[in-house]
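A single structure is presented below for examination.
One protein chain omitted, others in place.
Order of writing sets the chain letters: A and B. Residues in each chain are counted from 1.
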Amino acid sequence: MAIIERPSSEVAIAGGSTVGVKPSEALGVFKRPAASTSWRDWIVTVDHKKLGIMYGVAAFFFFIVGGLEAVLIRMQLIAPNGKVLNADQYNQMFTMHATTMVFLFVMPMAAAFANYFVPLQIGARDVAFPRINAFGFWCFLFGGIFLNTAWFLGGAADGGWFMYAPNSSTLFSPSHGIDFWSMGLQITGIASLTGAINLIVTILNMRAPGMKMMRMPIFTWMVLVVQFLLLFAIPVITVALFLLTFQRSFDATFFDVASGADPLLWQHLFWIFGHPEVYILILPSFGIVSEILPVFSKKPLFGYPIVAMSGAAIGFVGWGVWAHHMFASGLGPVSVTVFSMATMAIAVPTGVKIVNWVMTMWGGKLQFTVPMLFSIALVVQFTIGGLSGVTHAVAPSDTQQTDTYYIVAHFHYVLFGGAIFGLFAGFYYWWPKMFRKQLSESLGRWNFWLMVVGMNMTFGPMHMLGLQGQPRRMSVWTEARAGEGFFNLGFWNRISSIGSLVLSLGVLLFIINVVYTHKSKKVAIAPLDPWDGRTLEWMTDSPPKEHNFDTIPTINNLDEFFHRKYAQDATTHEITQVATAEEVLAEMNAHPDEHIHMPSRSYWPILLALALPIIGYGLIYNRVILAVGVAMVVATMFGWAMEPSTAADDDFDPPAPGDGGGHTKELAPLG
Amino acid sequence: MADTAIAHGHDSGHGAHVTSTGLSNNKLAMWMFLGSECLLFGGLISTYMLYKGRVNSGPQPDQIFDIPFTSVSSFVLLMSSLTMVLAVSAAQRKDDRNTNLWLTITALLGATFVGGQVYEFTAFYREGLGFTTSLFGSSFYTLTGFHGVHVSVGIIMLMALVGMISRNRIPGNKAESVELVGLYWHFVDIVWIVIFTLVYLIPS
Partner (left out) sequence: MKSSRRWSNIIKPVLAVSSLIAVAGCAKDAPQDTWQPAGPNAKMIDDLQRPIFYIAGIVGVIVFAAVAWAIFRFRDRGQAMPEQTHGKPALEITLTVIPVLILIGVGVPTVGTIFDLAKTDDTEMTINVTGQQWWWEYDYPAVGDNAEVYGISDPIVTSGQLVIPEDTKVLLRVTSRDVIHSYWIPKLNGKKDSVPGRVHLLRMEGSEPGIYAGQCTEFCGLSHAYMRMEAVVLSKADYATWVANQLEAYNSPSADNVLAVEGEKLFLQQCARCHQVNGLLNADGTPNVAAPDQYVVSGAAPNLTNLMTRNTFAGASWDLLTPECRDDVWNATPAEFGEKYLAGVSEDCLNQKDLREWLRNAPEKKPMYADPTKLTETGGKYRGMPALGLTEDQISALVAYLLELK
């Protein structure tokens, strides 16, 4: 085996012996970091798999934070005139709940899966720009922490996640909460934008030989669509956030009605970003279930090209529907009609996906593993959310429903019942690939059923509440408006609040499952291919080596791995297994690639990302801190630019043996 | 199906530096970034177009714009695109001396433009158009300011490039690095043409 991984401190060379390699001083200020085992490695790593795990852990932490905020909201609303929170705290709570769930949980969790699995699914050794990838993660983490420090510095943002002007100006929200909010989102926006460019280039440019676009796994397809949405949506919210920051920090007049400003400008900018954002949240989960349903149905995805294209169509039409968030905001009837029709049109590609998922299961050989259960639940719950979506695509009907709990029910069915169930399906499905152990299926079933019951108990009654007139974002509700009878709005509010506790219990069980799986000695190491997978990520070790594949495979089919394991008899059409996963892997690894140069670890991404919240604090509190932050950005960017992505051969002492340098390949010359 | 089972790649060892699209990663990334920038400026320009006529206090646009002056500085910026092209072609000929020469001239032209903008802002401010004076003021300074920052960042990149080329410290492909900065520079120029037309030439 002549696999060379550098600059890890231990390099396997021919014969299997190891030689310690010390990197010389790099071109920058710092020595090239070389640790590969200690905690320090997590700080300086550029490995897409490690970054994927870090994205996942951080996002899950924020999921718990956002979840606790949600439980507090539900406890406040369990009875009329709730006293758990005061109005001010309540407004901060629902603002931060939405902000956290959208920007700090679902988006980065999708980024976690995309980071980890896209390179594996397309047969690449890393992403195109590994250091930018690391930078993106740190931006997200520091941005998220920055955003939440507002809680301890005079109160969090209190204008709702949509932050409508002019309620967001200092006159109406004098605390610094909204400043933290806008700058924190600006920082996480950098993470999304750099991540989008990185993944687009990776997917377009770094596919294994033979992997045409229409042979890409569907998850990769959906990630690609999402990255394009991010690429074009993030700059719009960036503009909106700049206008808001300039208004609040430098007294600009953008949303000052006395100066003649139009408050609807903010709404347009926000929703031009905000509606694609909805698809940014849901499409990765669509991709995940589109991977899982075929595996446990033992059939290829029904209508693969149509599913891929409908994803792209959703992404495209998704740009033309933003004003359906504004049907009550006073647009003229012509605009309302156009956006109403466009919104209905988007139901078609969405419906196509549901049909294709059902048809994938149809005629299959269904195995009800936990990931499969979560996927089926997504199909059902998303259908409910989708259908309620059609009812408010009808603009007149929406004027009764918008800003009521009916909308809250709708988007939680779509985002919790859809996006988050998809992510949980992904946890269970890919856990053995990432961590060698399979999460307990029996605990997983408890986890699943508690979440299904909890989710429907929490959000199902909200349909009733909304249609019977309970508006959103109210710190208290009153019995005077709750109606009569046993099933009055008070009853449904109680059910919903109790449901949120059941749901929390379900999530807690997931955490318990993780701890149990990794602590208990009874749980054995998972087999190489525990689910009989179909795609490339299963065609390597679990967890994969740093360079993913000893040999980059050549792709001849959609579902390449399946086709290497199974053959169809020409006459009887019977499908039989001809090779095990281990055999496929051994065959591939018999002729490993030589001279694999992996990108080297670097300090610069974390340092550059660290400078951004410093700038944020500086803008809010002190111009000196601001100057320090800006200086840090300039310095770290220069340091970064001077440092090659892959350490040069002479950067090592002694030089790596057996490596003439002539055949080396650089994965990312600049990134 | 049976035939292709257990096939393995024969040329997999050479896959990494040949990209699937044929475009280098860096160039593709730069194009994507510029695509994203289009929407950034799109948002800023829309804001300006919505607000340019809303002047509750302070001067109107046509009262303060000095079209001949701005035309000259726009011309200077356009010329810098030309010198940028010359720099790229010199870099492709591996002619470091001329590359640096043209890069420096490009940076100087860019700096002239930014200098002109600073002068213009000062003059407008004296004539009573502050950042907070009116919606026109806020959106005008924001839009042109963002563009100015883009030009300034471009100048820093050009100068950094000159420094790194003369010390031979460019990681990776030198000509491509120059080309990437060139792409960015041309984009910033094109955006200025749009801004100049919409903000200065079309009367409000």
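The working rule: a residue touches a chain if its C-beta (ideal position, glycine included) is under 8 Å from a C-beta of that chain, and two chains touch if they have at least 3 such contacts.
Note that the structure is predicted; figures quoted are calculated from it, not measured.
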### Query
Any idea which chains on screen the missing one touches?
A
### Options A:78, A:345, A:579 or A:637, residue touching the unrepresented chain
A:345
### Query
Of the residues A:64, A:366, A:512 or A:630, which one touches the chain left out of the display?
A:366
### Task
Please give every residue of chain A in contact with the chain that is not shown.
86-88, 91, 158-160, 164, 166-167, 170-174, 257, 260-264, 297-306, 328-330, 332-333, 336-337, 340-341, 344-345, 347-348, 351-352, 354-356, 358-359, 361-368, 376, 379-380, 383-384, 387-388, 390-391, 394-404, 464, 467-477, 480-485, 487-489, 491-492, 558, 566, 568, 573-576
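By our rule, only the chains that are shown with their structure count from here on.
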### Query
Across the complex, what residues on chain A touch chain B?
27, 123, 125, 128-129, 193, 196-198, 200-201, 204-211, 231-236, 238-240, 242-243, 246, 250-254, 256, 258-262, 265, 269, 551-554, 556-557, 563-570, 578-579, 583-584, 587-588, 591, 593-594, 638, 641-645, 665-671
### Contact set on chain B toward chain A in their complex
1-2, 4-17, 19-21, 23, 25-26, 28-29, 32-33, 35-40, 42-44, 47, 50-51, 54, 56, 131-132, 134-135, 137-139, 142, 146, 160, 164, 169, 171-173, 177
